[in-house]
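For this view, one protein chain was removed and the others were kept in their places.
Then we have subunit A:
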Amino acid sequence: MIPRLLLASALSLCVASATLADDIKMAVTTSFHNSGLADVLLPEIKADLDLDVHLVVVGTGQALRLGRAGDVDAILVHAKSAEEKFVSEGYGTHRTPFMYNDFVLIGPADDPAHIAQTQSAAEALASIQSTRAPFVSRGDDSGTHKKELSLWFGAGLIPDDFATTWYQAAGAGMGASLNTASAMNAYIMSDRASWLKFGNKGDLVLLFAGDPVLFNQYAYIPVNPATHPHVKSDLTAKLETWLLSARAKSLINEYRLNGEQLFIYNAP
């Protein structure tokens, strides 16, 4: 009885993990996945290429780690210097930047630091710092966190010196950090997509956007078959050709969330 059950469950597992069409695994960042763009692109990729792209949704740091270990066939992230290091160390064949979106500053509707009137991201952050208004940082070494830190440095401020009475490192993903900010009615930096899709906004509103330093470039990197011979490099090349096609360009540029364009296609 028990061995038979065991066999049956083992068999059902094998059946479940076998798929008929070609498939690859791609590690993507949470911000990309939260945007909902994947739900538009993946069915089109399936229709055009008969290719199932299985997304492993993680932070940029973990995505790079999965690529390094050869656990995925390609990665789609947004952290230029880390990506260049990844490629130069031989884990990726090359880096293909193809679209960008932007980061926005979110905060309580009454805007105690008056960042809505500021002219640059640096000015907005300096204003939050000088009023000691509560600010939630991702604090998880993700691409978004690294970006936030670079903006503080750009404003001539050192986040390490900030008092925890107002500057709180959540150590969590974008969604969880937004939940924290919503509960504390605090300022936070988010990618636009995660913010638009976020369902627990509470009293928070979008206060500042548009400074070019807030632009966020996404790049596609196939894992290097010379380092990891088992990766499906023919399929990742096929996907790359598709991403660089006019079809991908129009799908990405035409994607709207709540009536707003999220991504701007800029492949060379």
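Annotations for the structure displayed:
One rule holds for everything that comes next: a residue touches a chain if its C-beta (ideal position, glycine included) is under 8 Å from a C-beta of that chain, and two chains touch if they have at least 3 such contacts; residues count from 1.
Please note the rule applied: contacts and distances are computed from a predicted model.
Set against the options "ABC transporter permease subunit", "Formate-dependent nitrite reductase, membrane component NrfD", "Transmembrane protein (Alph_Pro_TM)" or "Lipid II isoglutaminyl synthase (glutamine-hydrolyzing) subunit GatD", the UniProt name belonging to the omitted chain is "ABC transporter permease subunit".
From the options A:176, A:251 or A:267, the residue with contact to the chain not on display is A:176. Residue A:228 is the one among A:95, A:114, A:132 or A:228 that touches the chain missing from this view.
Residues of subunit A that touch the chain left out of the display are 2, 5-6, 9-10, 12-14, 16-17, 25, 30, 34, 54-58, 68-71, 173-176, 178-179, 182, 197-201, 228, 230.
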